[in-house]
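Every protein chain except one is present and positioned as in the full complex.
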Amino acid sequence: MGNISHSFHYFVAIKFQVKLMKTTTYELKVQGFHIDRYGHVNNGRYLEYLEMARWDYIEKIMDPKIAEEKGWNFIVVEINIRYRTPAMFQDMLRIETHMQEPGNVKVQAIQKIYRVTDNKLIANAKVSFVFTSRTTHSPLRIIGDLKEYTLKSQ
Amino acid sequence: MGNISHSFHYFVAIKFQVKLMKTTTYELKVQGFHIDRYGHVNNGRYLEYLEMARWDYIEKIMDPKIAEEKGWNFIVVEINIRYRTPAMFQDMLRIETHMQEPGNVKVQAIQKIYRVTDNKLIANAKVSFVFTSRTTHSPLRIIGDLKEYTLKSQ
Amino acid sequence: MGNISHSFHYFVAIKFQVKLMKTTTYELKVQGFHIDRYGHVNNGRYLEYLEMARWDYIEKIMDPKIAEEKGWNFIVVEINIRYRTPAMFQDMLRIETHMQEPGNVKVQAIQKIYRVTDNKLIANAKVSFVFTSRTTHSPLRIIGDLKEYTLKSQ
Partner (left out) sequence: MGNISHSFHYFVAIKFQVKLMKTTTYELKVQGFHIDRYGHVNNGRYLEYLEMARWDYIEKIMDPKIAEEKGWNFIVVEINIRYRTPAMFQDMLRIETHMQEPGNVKVQAIQKIYRVTDNKLIANAKVSFVFTSRTTHSPLRIIGDLKEYTLKSQ
């Protein structure tokens, strides 16, 4: 009986986490010039798709004007992307983006690309970025007002 | 008889002009990600090819450091490109670039893209550009030291 | 008095012409990776913008499925583009596209790119294309069902 009660609480905790996570969706259509000689979207173009979706996220959730005023640049330091299913000419794609809890200097975006027609997973990626100072180009510790800014994603 | 002698001189003059025109050649290989869904190089990629060849020209003939020091930006204002023969995956291309005599504000680059294996003309383009001031972003009249700079191409 | 009546008829004629021309509008936002080292959209990216807008036109007005079934490829043979005002990061752009009356083998698309906020003209272009056979890769004469197809644009 104790066990049952325990797993119930666990379930609630998961639901909470999902609710608190801010996720944006961004849609785009595959163009003829995204296709490469194999007839599917070239691996490099997906990074453009992901970047479009991250800026859309930043606009909707984090406000790019604040980063502009503060002189904070968003600089990608690592990308891990897995290609699951090839996307083809004129496919409508939906990209879901959310952010992990910010670290001391890094933030990690989790991005999933789905084909709209059948919700098939096309690719998924983890994109780590830091904030650098526009003047010094050095990475900034995520404290104070920058911490507050990144917590908008949570 | 006077007429014959006259046309002979005219012919010499034309030969001279051709000799004096500085032309650079730039080679590149077609990549898989340049190919679009029709299996040939996408029309937009050719503008990257032309830009690579123009910077190569500027380096070889005009010296980009001078423009950098003077605060002169090379800004494209018009492109006319004709696509003659499709370029395919792994084709070696050769781009020939020369400049027309500079006008009051514009310079026109003449660029031809050939396939190396058979010298077939792939595309030809006229690219007009102006010089703008890095600080004011206004187009500059081609006079004085800027005139001297552009005449390096002749 | 005769003159006034005459110019009235002339005005009506112009209105008719405008009504008959089918124009589509396509919007997109300038991304950070469209920007080049001069801080504005690179000249080559505009050809991607134009291609996106033309496919949007083909979908809305001409039906890409028919061309697919018939084995007609849309092949660009010439582009003339004039860059009027630089587009900057996060500008919203509106592209207006219409087609000229089809010739014997060529169709010409007229495309204008405006900045949405102030209707400033960013660039305008004429893009000539032909139809080639998917099997023979030869250009097709615009007659019969292909003529009928291209006249959808009028």
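Order of writing sets the labels: A, B and C. Residues in every chain begin at 1.
The working rule: a residue touches a chain if its C-beta (ideal position, glycine included) is under 8 Å from a C-beta of that chain, and two chains touch if they have at least 3 such contacts.
Not measured: the values here are computed from a predicted model.
Participant: Out of A:79, A:110 or A:140, which residue would touch the omitted chain in the full complex?
Facilitator: Only one of A:79, A:110 or A:140 touches the chain omitted from view, namely A:79.
Participant: Specify the residue from the set C:25, C:42 or C:85 that touches the hidden chain.
Facilitator: C:42
Participant: At which residues does chain A meet the chain that is not included here?
Facilitator: On the chain A side, contact with the omitted chain comes from 38, 42-45, 47-48, 51, 73, 75-83, 86.
Participant: Which chain C residues touch the hidden chain?
Facilitator: So the residues of chain C touching the unseen chain are 32-33, 35-39, 42, 44-45, 89.
Participant: Can you list, in ascending order, the chain B residues touching the missing chain?
Facilitator: 31-33, 48, 51-52, 55, 64, 90
Simple rule for what comes next: only the chains that are shown with their structure count from here on.
Participant: Can you give the whole-Å distance between the Cα centres of chain A and chain B?
Facilitator: 41
Participant: Using Cα averages as centroids, what's the distance between chain B and chain C in whole Å?
Facilitator: Distance between chain centres, rounded to whole Å: 27 Å.
Participant: What are the residue numbers in chain A that touch two or more other chains?
Facilitator: Residues 32-33 of chain A touch two or more partner chains.
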